[in-house]
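Below: one structure in structure tokens.
Note that one protein chain is taken out, while the other chains of the complex remain in position.
Chain nomenclature is as follows: A, B and C, assigned in order of appearance, with residue numbering initiated at 1 for each chain independently.
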């Protein structure tokens, strides 16, 4: 039983270290700035998730990682300031059991498609996990004028409804939310979504016809699964650039 | 009374430290380069303001901060070279008592809108403090051909007239001036205004219709006030990136 | 005979060091990121080539360099993970004996031209080695829906067929492959191809007519050869920026 306890502690340490690294990787890759956040489902309880207290992702440390219930309330008795928009994560985990990690970002390259009637398409193979449909959630549709923050469960659930079974939903004038089957998958999606948007925007400027990634191609690539050694190679690279490789070997000293 | 003196000294030290950090943050965020400046109203006298002598913002140190009267004359007996364009700040403080901090910048992403007949709109929520109207000041209108510098009170006042109760005025072929209710607010506006311009420009290229931030949404966001913990999070991040966090704890040794 | 052996060892060391430096230069110049790779033909056997095991180019070390046969099988008995897409290199070396080095990249500036019906043209003199024709390989044409990876010899040969005697082939929704007569030449092509794409895209936005590099100009520049002191100057610069100059003096301690 002591062994079991130790194994579980080690699993949680590993998850926390990976989540801290994910925060810093997203900052280094320009996906998040002062704002934006990334969470993962708790490794031992599907009704909880891990998310930093209110800090910019580049600065997140292991001790900043809090545990939340799916209604956004802290489950660890901590009284640190949480992110106002943690309900984005709540909605995504509550609505789909296969969602294991969530990113919320204001990445600039994606924003034009969130305010335009022209939809974003998937055109580069590194972004193929995004899938065929990229819905846009506009808080006006259900809530009228708001402060444009997802600050309660009702809004978080409405965003999750629009996200549906897709991997990414754009948020009008605000950014995007990505939901992945693993932390690595949601990192890859979040890093290549802005690049895909930039390429598609530039291709439209060329004035010719554009060939997107086909549904069949996406299905084949998706069948490779959310991880694998191609992703491991990328994580090694991203972590090295962000100078956060040591968090991938994080072990709390009790 | 000695205590009162110490409190006031500490308040001034704090203001100077924050202003130095603001200079360096704007440089690190690409809002200013060799040129551009940021000022704040004096914490103890509404008829004075603090502004660096003529140095590039990235290099400003506490000893560079001078005190000016609202007509642009030095109020501290110093004979350092002042910025030629300090009258931008004079005009803004003189015309509106709620203006507590001013930024002048040549940010590239904003400049196209300063020379085009197509007006800039507010489209991303991080820029919502800019407000509904972004006027363009053209020195030609009143002064004809000039050196395009705001180099006296008459020009500073004319710019302030065009700025009016708005937070930002573009300056034709020159840049922008932003006026905030706090130093933090004017930093946030100055950092997200160029991003907003980039997103709007890119959205226009998509050829569809564009949905801006609505007046109602702006009003709600503005009601959150100019500061709060969301802004504190951003300042911690910006200062860390600029390597100037120590100025936020600045204390002059007398 | 011992001398001959030492000479050959030194030649191989030199090649490995240059290939490691090439990996890091391409990463530093933004041509490759987590993905992409560069290879060179073996200095002593035209039926072999040198290529890293599956690592991101920025992290490649001399001990990562493996030796492959032209069918993609390891020729050195090593069991490290190879790149899935090593068949890109196999096809290029097999089809053209003058190809001495190959780069595969997902560079963003090139991607719009890989999905658009508007062809890329050579417009800047630093990219003149690319030549007149830049074909686009679409795996759909022969293979229908795939995972968009060049993962076997049949695909590698089909890509090489489309590449033909040109220096560069774009790959639809994927990136480009460049084949050079020397490692230095393929570096120069790979670095300036994205810049050429950016310039051509921007020139098209200007709405006027565009003058490309003429076939005669390309022929004259190509006659200068693939190297020379102009290229040596660039390699010194690229290596210095990437902090990898020491690999250009690499000597394995046996």
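Throughout what follows, a residue touches a chain if its C-beta (ideal position, glycine included) is under 8 Å from a C-beta of that chain, and two chains touch if they have at least 3 such contacts.
No experiment lies behind these values; they were computed from the predicted model shown.
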Specify the shown partners of the omitted chain in the complete complex.
B, C
Hey, which of C:98, C:141 or C:230 is the one touching the hidden chain?
C:230
The one of B:112, B:135, B:208 or B:245 in touch with the missing chain is B:112
Can you work out which residue in C:8, C:46, C:125 or C:165 touches the chain that's missing from view?
C:125
Tell me which stretches of subunit C touch the chain missing from the display.
123-126, 128, 195, 198-199, 202-203, 205-214, 216-217, 219-221, 224, 229-230, 233-234, 236-238, 240-241
Even though one chain is hidden, which residues of subunit B still touch it in the full complex?
33-35, 54-56, 58-59, 81, 84, 106, 108-109, 111-113, 115-118, 138, 140, 144-149, 172-174, 201, 204-205
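Basically, only the chains that are shown with their structure count from here on.
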Can you tell me the C-alpha superposition angle of subunit B onto subunit C, nearest 5°?
180
Is the contact between copies subunit A and subunit C built from the same residues on both sides or from different ones, judged by whether over half of the numbers are shared?
different
For subunit A and subunit C, what's the span in angstrom between their mean Cα positions?
33
Averaging C-alpha coordinates per chain, one finds the centres of subunit B and subunit C separated by a number of Å equal to 47
Which residues does subunit C have that touch at least 2 chains other than itself?
none
